[in-house]
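Report on the structure given below.
Here the complex is missing a single protein chain, while all its other protein chains stay put.
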Amino acid sequence: MIMENKNYHIYPPSGSLDLLSKVESDLLTKSADGELYQLFRNCLLAVLNTGSQTDDASILFQKYQDFEAKISRTERGIKLELMNPPQSVFVDGELTRLIRTNLFSVLRDILYMREIVSSYDKKRLVKYGSQKIATDIVFMTLRNAKALKAAYDYNVVVCWGGHSINEIEYKYAREVGHELGLRRFDICTGCGPGAMEAPMRGAAVGHTQQGHEANRYIGITEPSIIAAEPPNPLVNELIIMPDIEKRIEAFIRLGHGLIVFPGGVGTAEEFLYVLSILMMEENKDQILPIVLTGPKESESYFKTLDHFIEKSLGKEAQRFYEIIIDNPSLVAQRMKQAMPLVKERRKQSEDAYCFNWSLTISEDLQKPFIPTHENMSGLNLHKNQPKEKLAAALRQAFSGIVAGNIKESGIKAIKEHGPFVLHGDPELMELVDQLLNDFVSQGRMKLPGSTYQPCYRVEK
Amino acid sequence: MIMENKNYHIYPPSGSLDLLSKVESDLLTKSADGELYQLFRNCLLAVLNTGSQTDDASILFQKYQDFEAKISRTERGIKLELMNPPQSVFVDGELTRLIRTNLFSVLRDILYMREIVSSYDKKRLVKYGSQKIATDIVFMTLRNAKALKAAYDYNVVVCWGGHSINEIEYKYAREVGHELGLRRFDICTGCGPGAMEAPMRGAAVGHTQQGHEANRYIGITEPSIIAAEPPNPLVNELIIMPDIEKRIEAFIRLGHGLIVFPGGVGTAEEFLYVLSILMMEENKDQILPIVLTGPKESESYFKTLDHFIEKSLGKEAQRFYEIIIDNPSLVAQRMKQAMPLVKERRKQSEDAYCFNWSLTISEDLQKPFIPTHENMSGLNLHKNQPKEKLAAALRQAFSGIVAGNIKESGIKAIKEHGPFVLHGDPELMELVDQLLNDFVSQGRMKLPGSTYQPCYRVEK
Amino acid sequence: MIMENKNYHIYPPSGSLDLLSKVESDLLTKSADGELYQLFRNCLLAVLNTGSQTDDASILFQKYQDFEAKISRTERGIKLELMNPPQSVFVDGELTRLIRTNLFSVLRDILYMREIVSSYDKKRLVKYGSQKIATDIVFMTLRNAKALKAAYDYNVVVCWGGHSINEIEYKYAREVGHELGLRRFDICTGCGPGAMEAPMRGAAVGHTQQGHEANRYIGITEPSIIAAEPPNPLVNELIIMPDIEKRIEAFIRLGHGLIVFPGGVGTAEEFLYVLSILMMEENKDQILPIVLTGPKESESYFKTLDHFIEKSLGKEAQRFYEIIIDNPSLVAQRMKQAMPLVKERRKQSEDAYCFNWSLTISEDLQKPFIPTHENMSGLNLHKNQPKEKLAAALRQAFSGIVAGNIKESGIKAIKEHGPFVLHGDPELMELVDQLLNDFVSQGRMKLPGSTYQPCYRVEK
Partner (left out) sequence: MIMENKNYHIYPPSGSLDLLSKVESDLLTKSADGELYQLFRNCLLAVLNTGSQTDDASILFQKYQDFEAKISRTERGIKLELMNPPQSVFVDGELTRLIRTNLFSVLRDILYMREIVSSYDKKRLVKYGSQKIATDIVFMTLRNAKALKAAYDYNVVVCWGGHSINEIEYKYAREVGHELGLRRFDICTGCGPGAMEAPMRGAAVGHTQQGHEANRYIGITEPSIIAAEPPNPLVNELIIMPDIEKRIEAFIRLGHGLIVFPGGVGTAEEFLYVLSILMMEENKDQILPIVLTGPKESESYFKTLDHFIEKSLGKEAQRFYEIIIDNPSLVAQRMKQAMPLVKERRKQSEDAYCFNWSLTISEDLQKPFIPTHENMSGLNLHKNQPKEKLAAALRQAFSGIVAGNIKESGIKAIKEHGPFVLHGDPELMELVDQLLNDFVSQGRMKLPGSTYQPCYRVEK
């Protein structure tokens, strides 16, 4: 069979960025000047892989080497030309509206990332400090993406969980989404498959039952992971944050509630991130309902995680979340009950309902962690430090393992230098090792069918 | 446990009928003058049973004897008070928007049915003839329900099939709905569970992927069947036609394409109705794509049906439909390919795209068939008549069996006088008997769990 | 010059009645069966005369004898064909959206008038009584025209006044409209030129300043007057009530406040109508703010009218209105201040905010008054009766004079039998005569340029 490849001309759906300045379109052109072209092209390719079940970006890039993209201008604005795109995403030769929307969201975020970052010159960095600026970038990126609504009458539930969950877990997460949708919650996830997709799919039916139209299925990702975890087909607001730290900060400041489904080490990273924040004295008045939930069959997963938290961070960390097994409507009710308290809190602190400015995030969470072998083995994984510090260090460790598993740079580093080595308290190291082994044995590190090769070694 | 019953005050969602004249509200009041109250109350009760898996209205009426409804007026319009309604339809004590919408659709249609029917006085009947008026009533009822859109850019696929289908068939029909939704088709069904629900559920996800907002999940029912087949939770346009004949006429004139999923005798009735129409000489230029489809596992069902058509109505009847097994996207593509032809045809005949006026429907299809024992045994089920006449007679026979199975009046008649008796050509009677037996053995006559007691006897 | 006449094809703007049943389109066809054609054609012609300064329908009908209209159907709904229409209403060969909207409003109301009236058969008349039914018809006609909004956040000010006012009065009324528009009031008038147009023109600018979009310029008319007082170019909701009594009832029940500009005998009729209502004991709790207003130069007009009220109906009639001279913003403020009281009152009486059901209207106001010579001379214009009765009789007298001035039937009757003769108390007759003479001398009986020939004679 001869694969016939065609060029496709895609016009921006209404609401998308549909006009570019000459400077902007130069930046995106495949040429010497087009400094953003490669990034742009790769993120588009990820979006055009929507719905595919993979977690290895290199396969994608390998397969579509001859894919190219070109922005051109017409009397009605711009159009995007795709050359040799993947075929499976097309429905009768056309892209769904959401795919088209997301292609132009890539355009928007790639351009804005450069604009906003470049506008913080050295003078401003000194004046405001890097933490204030990191949060400012998160805010400005979300505002530019129209993801922040000053209006009051919506609530975003952030759902975390693995991209590789089994069918029972998928159905369960879909049912939780359905119950959330019936209660008009918008859904925000990491934008990929598995537990990032299931609640959106359920919510779409629940929202339809409510006759609610402006429903939001927000997927927040980052350039280094989008190709490994392409958006799922329901995402209607795709947002690309500059790095994983800003991505998680966006989740936390944007969301009004948090649900954790079964997941792997990435989910654990996110969970430790938020626990580290909530354990800070500065955040003691914050209200952020967190529910860990799954079907009966996944109960052991939560027991393992809960046990790890208790033993590593102590009982005081456990009061920040509730575990609900096999009860989708109860999960949704918990979220609903908490919303008036969240609102009240924002009001009292004169904080925006759509962006939680008042939350303090420590520098070690906010500063991009580069998972080199040196940084990984230098992590302070000892118990003789404040619990929130330990939580932050653990999240860095897990962040490194995610990179070693699925991010391009991480995979390359492991190939060259062997597994990361983690040091720390033997007792703590034992806990970490056990948790990770449990993830491996539950098949949460990789997609089904592949065998997991650990990218780390715990030095006890 | 003490069941606590509360009164609920329901306000009309925007777009609903939200103002009543004094005369109208009198008609709906539980009092001597309230001539429409009982009908109104029963239809409301059916809507409040949305999502329940039943096909026996009497159980419903038995269970909620103390349910009452009251319309009252406020400075902002009207409100509907529900006393002792079913509890299971409420989400945290509130009704979904669609349920509320459908409650007020009941209000709208009950009132309009009386107004429109009463406005055709004897003088007009003589002037226009009963056929013209029947079609006029169908049109006016749909227009009053805002179900007819003069705009051009939508297509309605009517899906027929059983309320009692198995899980594999349900998933298949949902997937067909998903493919239809991806292609922006609106869905119209008989409004109940099973094959009437599954395509809507799938389409809801497909529509969400298309970011399409004004999606339509049209459920057309009639007063005598709504309680036995309550609306499914996705129906966002509930329409109550005066009787089954007008209900089927509404399907045919409203729809631009037709999909038949596995079903029972009700589905066969509808299928024969449409075949009878298309076989008429007057309709030879009509274009109405019909696809019969189901999963691999249901192939035998369509073989049985196809065989029955071939043997009873002949090969010329078979060219009006196509059977597609196990290929949801092909089904949707077939519909999509046909739409330009449908449009072209309407244009040529100067007919409305939203209502197929030019279709001729014979009087024996249009005139309400009252399934008394006498009428049933008087049916002309012989082959020595035009094929479209035979098709019409067969559809009346099946209509009677549906009534005997699930309509209040029919069940009562069977209880009193025993099964209906059908007469006709032995060969034809053999075919009918075989078809019905196949339905029984495939469990298509009743919900799973119950044993089917035939309400008819074929006299060969 | 040869006037080239063309046929124009007009499609219904969105929101208009855009689909007709076969029976309906037959009724409107120029043929034996088209019983509504002539009425339809004449009202269309009136709308096509929008903006012309005339008050003599016969000139219009004379001038456009060869005008014809035809409804036909297309695949997108209906279209209206106009043959030999007036040319001056076209802008570069096209009709404004409002004109097109109003043409289809004619279609809607002509059809509905017949449907609603025919649905009240004798049985119902007996059951409900003619008064209840008259109000029901007013309500149903307004609801069918989508003129009743259950929502709460709008207020309609009804403006009465002459079609023939001078330029200073016009500018003043426009400025009052501007102030009303700035306060987001919707405007409702009798739909013609002069004081019926000026407040709409001012409000259009005020509304634009408020960035308010769903602004309403409601014009309520009746078949017998629409051709003499064609709609002004701002009317965006044209409503045709069956007769003058229902027209005035519609004003009173629809409006939340009332402003009376200088006018002639038609304005006096309307004013007496509302005074008669408010003076009834049954309406003592009603709240309806009434302001009589005009520029400094028109002060004498209001003195005359006020004097007439005082002397004929007494001081207690004067407390229902306030006279404000030369202060547009004060007029608008008065209306604004009254709105919370109006709302409160509707709430207490459980009445709809958009339609004042609770107002009692006596039968002599509601029953169509046919101004024959006999009826006119039989009017009881004596003071020895309840004041509200006298007010009602006076309004009938004035209604007859309007008919004699500008309605086709009235003009014909006068031509044949000479002026109407009015009888009554000499003192009262003196007052009436003086009021009417003042109107004549102020040029309020006819358009400038024509000399007024009185159609009545007061027998003192």
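Descriptive notes on the structure:
Every chain is named by a letter (A, B and C) in the order it is written, and numbering of its residues begins at 1.
Keep in mind that, in the parts below, a contact is a pair of C-beta atoms (placed from the backbone, for glycine too) under 8 Å apart; a residue touches a chain by one contact, two chains touch by 3 or more.
None of these values were measured; they are calculated from a predicted model.
Seen in the complete assembly, the chain not on display touches A, C. When the omitted chain is restored, the residue from C:Q333, C:S358 or C:Q434 that touches it is C:Q333.
Set against the missing chain, the residues A:E115, A:E213 or A:E316 yield one that touches it, A:E115.
Within the set C:S72, C:Q209, C:S300 or C:Q348, the residue that contacts the chain not displayed is C:Q209. Shown as candidates are A:D18, A:E81 or A:D326; the residue that touches the absent chain is A:D18. Touch with the chain omitted from the figure is made, among A:K63, A:R143 or A:K303, by A:R143. Against the chain not shown here, chain C presents residues 13, 91-92, 96-98, 101, 182-183, 201, 204-205, 207-213, 215, 217, 233-234, 236, 333, 336. Touching residues on chain A toward the chain that is not drawn are 12, 18-19, 21-23, 72-78, 115, 118-119, 121, 124, 128, 132-133, 135-136, 139-140, 143, 148, 150-152, 343, 346-347, 350-355, 357.
The working rule: only the chains that are shown with their structure count from here on.
Chain B and chain C, compared by their mean Cα positions, are separated by 46 Å. The mean-CA centres of chain A and chain C are about 63 angstrom from one another, to the nearest whole unit.
Of all residues in chain C, none touches two or more other chains.
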